[in-house]
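Quick one: the structure is below, questions incoming.
Every protein chain except one is present and positioned as in the full complex.
Coming up: subunit A.
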Amino acid sequence: MWIYEKKLQYPVRVSTCNPKLAKYLIEQYGGADGELAAALRYLNQRYTIPDKVIGLLTDIGTEELAHLEMIATMVYKLTKDATPEQLKEAGLDAHYVDHDRALFYHNAAGVPFTATYIQAKGDPITDLYEDIAAEEKARATYQWIINMSDDPDLNDGLRFLREREIIHAQRFREAVEILKEERDRKKFF
């Protein structure tokens, strides 16, 4: 069960009317290493992993949904008042023809989301290594979007999201360490 708080995890501000940035951001909405893929991947793995790390997958999977909501807000703000002409200039004409200004789960190149972006091998170490890789890929994607964006307010939100990916990768690495830990060996801090 989830409890919903009607606010964003981090405030989203966009300072320039630049629908082109929406085209880049949609990568983190419906792309292979985006927030939707992340949430679905982690939440689904919870059923076939040792108890000790289920809570971590719940926490991070839930946070990814909060990130998805931030990305959606960014895309919405960047496109809601754009004219068809502006969308065309931004390379979003094909999107407009199919969806108007509705968001859709596809990547920056318009490829629709697919479940094949995620894996569930059922082997705990394998799945956690996929999670670590996914976090580093998301971190890199945020860097490439920040490199393309000249909107300081938008970048502020993207920087927050990128920092969270660093933390997630750290926690998944710790989860691997927990599963490697030998049974009955006491560890004191």
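Note that a residue touches a chain if its C-beta (ideal position, glycine included) is under 8 Å from a C-beta of that chain, and two chains touch if they have at least 3 such contacts; residues count from 1.
Rule of thumb we're sticking to: contacts and distances are computed from a predicted model.
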Taking the list "Spore coat protein JA", "Succinate dehydrogenase", "DMSO/TMAO reductase YedYZ molybdopterin-dependent catalytic subunit" or "Competence protein ComFC", the UniProt entry for the undisplayed chain gives the protein name "Spore coat protein JA"
Just one of A:D81, A:D98, A:D123 or A:E174 touches the chain that is missing; which is it?
-> A:E174
Taking the full complex into account, find the residue in A:G55, A:P84 or A:P152 that is in contact with the omitted chain.
-> A:P152
State which residues belonging to subunit A touch the missing partner chain.
-> 10, 136, 139-140, 142-143, 146-150, 152, 155, 159-164, 166-167, 169-170, 173-174, 177, 189
